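The other protein chains are all here in position, but one chain of the complex has been omitted.
Note that the chains take the letters A, B and C in the order they are written out, and that residue 1 is the start of every chain.
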Amino acid sequence: MDFSYSPKVKELLKKLSVFMEDYIYPNEKVYEEQLNAQESRWSAVPPIIEELKAKAKKEGLWNLFLPDSEYGAGLTNLEYAPLCEMMGRSLIAPEVFNCNAPDTGNMEVLVRYGTEEQKKKWLIPLLNGEIRSCFSMTEPDVASSDATNISASIVRDGDEYVITGRKWWSSGAGDPRCKIAIVMGKTNPDAPRHEQQSMILVPLDTPGVKIERMLPVFGYDHAPHGHAEITYDHVRVPKENIIWEEGKGFAIAQGRLGPGRIHHCMRLIGAAERALELMCQRVQKRVAFGKPLAEQGVIRDWIAQSRVEIEQARLLTLKAAYMMDTVGNKAAKKEIAMIKVVAPNVALKVIDRAIQAFGAAGISNDFPLAAHWANARTLRLADGPDEVHKEQIAKLELRQYQ
Amino acid sequence: MDFSYSPKVKELLKKLSVFMEDYIYPNEKVYEEQLNAQESRWSAVPPIIEELKAKAKKEGLWNLFLPDSEYGAGLTNLEYAPLCEMMGRSLIAPEVFNCNAPDTGNMEVLVRYGTEEQKKKWLIPLLNGEIRSCFSMTEPDVASSDATNISASIVRDGDEYVITGRKWWSSGAGDPRCKIAIVMGKTNPDAPRHEQQSMILVPLDTPGVKIERMLPVFGYDHAPHGHAEITYDHVRVPKENIIWEEGKGFAIAQGRLGPGRIHHCMRLIGAAERALELMCQRVQKRVAFGKPLAEQGVIRDWIAQSRVEIEQARLLTLKAAYMMDTVGNKAAKKEIAMIKVVAPNVALKVIDRAIQAFGAAGISNDFPLAAHWANARTLRLADGPDEVHKEQIAKLELRQYQ
Amino acid sequence: MDFSYSPKVKELLKKLSVFMEDYIYPNEKVYEEQLNAQESRWSAVPPIIEELKAKAKKEGLWNLFLPDSEYGAGLTNLEYAPLCEMMGRSLIAPEVFNCNAPDTGNMEVLVRYGTEEQKKKWLIPLLNGEIRSCFSMTEPDVASSDATNISASIVRDGDEYVITGRKWWSSGAGDPRCKIAIVMGKTNPDAPRHEQQSMILVPLDTPGVKIERMLPVFGYDHAPHGHAEITYDHVRVPKENIIWEEGKGFAIAQGRLGPGRIHHCMRLIGAAERALELMCQRVQKRVAFGKPLAEQGVIRDWIAQSRVEIEQARLLTLKAAYMMDTVGNKAAKKEIAMIKVVAPNVALKVIDRAIQAFGAAGISNDFPLAAHWANARTLRLADGPDEVHKEQIAKLELRQYQ
Partner (left out) sequence: MDFSYSPKVKELLKKLSVFMEDYIYPNEKVYEEQLNAQESRWSAVPPIIEELKAKAKKEGLWNLFLPDSEYGAGLTNLEYAPLCEMMGRSLIAPEVFNCNAPDTGNMEVLVRYGTEEQKKKWLIPLLNGEIRSCFSMTEPDVASSDATNISASIVRDGDEYVITGRKWWSSGAGDPRCKIAIVMGKTNPDAPRHEQQSMILVPLDTPGVKIERMLPVFGYDHAPHGHAEITYDHVRVPKENIIWEEGKGFAIAQGRLGPGRIHHCMRLIGAAERALELMCQRVQKRVAFGKPLAEQGVIRDWIAQSRVEIEQARLLTLKAAYMMDTVGNKAAKKEIAMIKVVAPNVALKVIDRAIQAFGAAGISNDFPLAAHWANARTLRLADGPDEVHKEQIAKLELRQYQ
C-alpha cells in the first residue's frame, strides 16, 4: 500500500494549488455577487464560472476525475485524491475543473456503459463542459435509502420507453445548461430483486418532464445548480436511450456510486482542512478576556482534535482509493462504506468547531463555513445514509466469524 | 423546589395547545407562501401574522412572557416555562403571542429601567404589537463574546448623545414595523471596566442610521425579521433616550439577558420535542429493508436518547426558572449559564437525529427540522457562546474550594 | 412536582453529612487496611464496619431506604434521594447505614411479599444488620438481560422444592455473615412467558449450595462482599420458602428492581459529586507548565461539563422518585428506565475526567476514583444493560404515535 505521489501528481497538485490561490478563493465572493446581481439567482450561471473554466482547461486542470485516459486525465483514484481534496476546499471549484457532481458520475457511467451514439451525443459535450446533467434516482414517496423501494416505471412501448414517476434531489437540474437526466426506474417488477431496475437517458426538454420546484438545503438554494423535484409524466424516449441494457440499473449504480462516494469524501477532507486553516488564522487575531482566542485551552483542544480527525480520515480515504485501484470497487466496498461514514462526520465536526470559534460570523456567509457545513450535512444522507453504510460494514465484519 | 402547574397555568397551557393545533401549525406553510408571493421577502410581513396576533390577543394569549402584572401577564418564570416551550415548537409562534426575541427583552428593559416617557413612547406600542424593535450590541470588529470589547461610542453633546459605531446581528431590524433600537456603547472609556457602557434608545429613522445589509444564517434570510448589520454614523438622539443612566449598560445587560436566555432555552426544548414527535411519526410510516424504520435498533436508540436528553434539559430549565423567581437572576447565574449551554446542544442533537431519520426530506423546508436546527445553532453563540457560560460555571464551581 | 426537602429530611441530611465527615471518609483507608491485615481478604469483615454500624444505628441513621414505616424509616423515595446520594459518596457508607445492595432489595421483597414466618426468620435479622443476603438471578449460560432466558429449575417435590442451576454475580455471597439467598428460577416452563418464574429463599448452608468462585470486577475483588458464582445442585428447601407464590418471579422482580435501580442512581450521583469535588480541590493544588491545573481551559471545561451533567441527572432522578411515590413504580417505568441509563453514564464521565485530572494517582487506590469508576461501570450492566432500558423508553415513546 503505497501512498506516495508520482511526479505527475506532484506537478498537477502544484499547478492546482496556484490556481486555487490565484483564481478560486478570490472569486468566491465574485460568484456570489454575480449571482445576486442577476434578475433571478436561477436565470443564469455567473459568468465568472465560464471564464475560470476556460483558464482551467488551458492549464490542463480538466476532467482530472476520469480514470479513463482516452476521455479524461487517466489518473488512478489514489492519484486523483489530493487533487480532488484541494478542489473540495471551495464550493465553486469542482465545476471550474469539470469535476463536479453529479456530472462526474454521469460521465463515468457513459464512459463505462454508454453506446458510441450516447457518448457522442452526451458524453462529449459533458466532457467539454458545454452542457450539464442530473441524476434522477431518489423518490419522495419511499425510503430511498433502500434502493429497491424505488418505483418509477420505465415501460417499453414499441421503439420507445415510457417513463412515469416522481423524483427529487435531482441536483443540478436548475442549471440552465442542464440538458440530460439519467433516470433510474423499474423496467421489470417481476425480475429478481436487483434486476428490476434500469437506467435511461432522458433529455430534459422531452414532453412530460416537469421541474416542480427546487429544494433548499438548510436554507441554501444552491442556485443556479439547485436540487429539483421532477415529475416524469409518460415521458417517451427512443429505446436506444437505455443504458447498457434492461435490468442493469443496480449494476450501474454500484459502478457509479463507488467513485462518486470517494470523490465526495476527498472533497470533504479539503473542506475540513480549509475550515481548520481559517480557524487557526482567526483565533490568532481575535482577542477576548485579555488574550487571543488561540491561547484558550478549549480552542487549542479543538484544533488538535480537528487535526487528528482529518489526518485519519484522509488516510482511510487514501486506503480506499488504493484498494479501488488495485482490487476493484467491489472488493473495496467495506473501505468505501467506511470513508462514506467517516468523511462527512469529520468534516461536520471540524467545520462546526470553526464556526464556534468564529462566533456569529461563522454562521453567516462572510466565511464559507456555514455553506460547507450544510454541504457536508447532506452527505450524511446523499448516496446512502450513514446507517446503511454502517450496516454494510457490520455485515462484512460479522461474516468473518460465521 | 415545586414544579407543579398552578390552575392558571394549566388553563393557559390548554388554551395555547389548542391554538397551536388550530392556528399555528396549519399556517406555517401559509406564512412561507405569503412571504414568497411578495414582491420581495423583505417588503412586508405576511398578513397571516397580524391575523393570528389578533386572535391570540383575543384569547388572552398575549405578553405572557412579562412577569410584570401591570403591563403583562404577571407570570413567574416557572409559570411561563411550559407556555414558552410550547410556543417554541413553531418558529412563527412566538411573534403571534407577542413573545418573540428581541422584543421581549427590550420590553423588559423598558419596564424595569425605562422612564414614563420612554414607556409611553416605545413600551406601549411594543406591548400592543404595533411596532417591533431591535437590539444593537454585537460588533463585527471585535470578539463580542467578551462584552467589554464593545467599542461603539456614545458621546454626550449638549442635550444630545452622539452615537457612532458598527453593529451586526441586530435581529428584527429587517421588519418594516421595526422602529426602535436599543444600542449599547461606551459612554466613558475611563470608568471601571463594567461601568464604561451605556444603553440608549435610537429610533431607526434617525439620520445617520444605516442598515448596511441583512446577514443570513446557514442560508436562511429569516426575512422579513432578518439580522442586520447597521452603521451608526454620528447619530444624534435627545439625552432623555439614555436608559436608566450612563454607565449602566452592563447592569441592564445582566438584567436583560437572564430572562432572554431562559426564554430561548424554553423554546429550544419545545423545538426538540417537536422534532422528536415528528421523528416518531415518520419512522412508523417509512419502510426500508423490509420493516418500518421504527423497528431499526439504531433509530430506537435515537428516540430513547432524545427523550432522555430532553427530559433532563427541561428539568434543569425549570430549576433555573424557579431560582430566578425565588432567589433572583443574580443568585441563579450558575443555573442560567447551565441551561444556556445545555438547551441548544440538546436541541441540536435531537433535531439532527430527526433530520437523519427523515432522510433528504429533513434538510429541505418540507418539514421544520432544518430551520429549527439552524435556529438552535445560532443559540450556541447568541447571548454568549457556550464556552463563556462554561467558564462561568467552572469559576463558580472552583470558588467553593478556594 | 415538588422537590423541596421536608424538615425531617433536612435534619437527617445534616446528621448524615456530619457522620460522613466524622466517621466515613476518615475510615475508608482504615477499612482497606483492616481488610489487608487479615489472613485473607475474605476471612472476615473489617471490624470498623460493625463499629460504625453501631454508631449509625444509635444516631437514627438506619434503614432509611425502607418506605415501610413499621420496619424502616418510612421515607418516600423522594425523601430518601438526597440521603442515599450522600451515602453514595463513599463505597463503605451504604452498609454502615444498613442501606446497601442487595440487602435493601431483599428486605423490600420480604416486607412486601414475605410471610410472617419468613419475616421473622430473615427480615428481622437483616433489618438489624445481623446477617447479610444475596440475590441469585443472573446465569452464566444465557443472556440474562432477557430475564425469560433464565433457566434454573425449581421443582416441587412433596413438601419441598428442589433447586438446580448455575448462577453468578450473586453479590454479597462472599460475606461470612451472608446467610440467605433469594433465588430466581423456573417452576413452570409451560406457563405464559412471564409466569414461569418464581423466587425462593435458600439458606446458604443448605446441602447442594456451592460457591464455586468469586468474580472480580475490573480487577477489584470487592472482598469480603464479593460476587459469587454459585451452583445449586438439587438443593432442597421447605415449600414454605417460596416467596408470594409460584409464578410470581417476574412480578416480584418488577417490584424489587424499581427501588433497587433508583437507589443505585442516587448513589451514583453522590459518587459523581465526590469525584467533581476531589477534582476541583486537586486542580487548584497541582501546578504544571507554570500555572495551577485549575487555570487550564480544558480542565475548566471538564468541571463545567461535569456540573451540568450531574445537575441534570439528579433532577431526573428526583422526578423518577417523585413519580414512584405518587403514581407508582409501574407508571414511573419510563422515568426509572431513563435514570438507569443516565446515572451510570454521567458518573462514568465525571469520574473519568477526575481520574484524568489526577494523573496516575487517579487510577490507583490512593483516591476513591478508580474504585467508584469500576462500580459505576458495572451499573451499565447490572439490573439490565443500558440497551434494554433504552429499548423500553423507545417503545413507550413510539406507542404514543401508533
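As a convention for this text, a contact is a pair of C-beta atoms (placed from the backbone, for glycine too) under 8 Å apart; a residue touches a chain by one contact, two chains touch by 3 or more.
All of these numbers come straight from a predicted model, not from anything done at the bench.
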item: Absent-chain contact - pick from B:P26, B:P176 or B:G297; value: B:G297
item: Touch list for chain B against the chain that is not drawn; value: 296-301
item: Contact footprint on chain C, counting only the chain that is left out; value: 138, 140, 142-146, 149, 168-169, 215-221, 286-289, 293, 296, 298, 355-356, 359-366, 370-371, 373-374, 377-378, 380-382, 385-387, 390
item: Absent chain, residues of chain A that touch it; value: 1-4, 276-277, 280-281, 283-284, 294, 297, 300-301, 303-305, 307-308, 311-313, 315-316, 319, 334-335, 338, 341-342, 387, 389-395, 397-398, 400-402
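As a convention for this text, only the chains that are shown with their structure count from here on.
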item: Length of the line joining the C-alpha centres of chain A and chain C, rounded to whole Å; value: 53
item: Chain centre separation in whole Å, for chain B relative to chain A (CA means); value: 36
item: Chain B and chain C: spacing of chain centres that average the CA atoms, whole Å; value: 44
item: Contacts with two or more other chains, residues of chain A listed in rising order; value: 296, 298
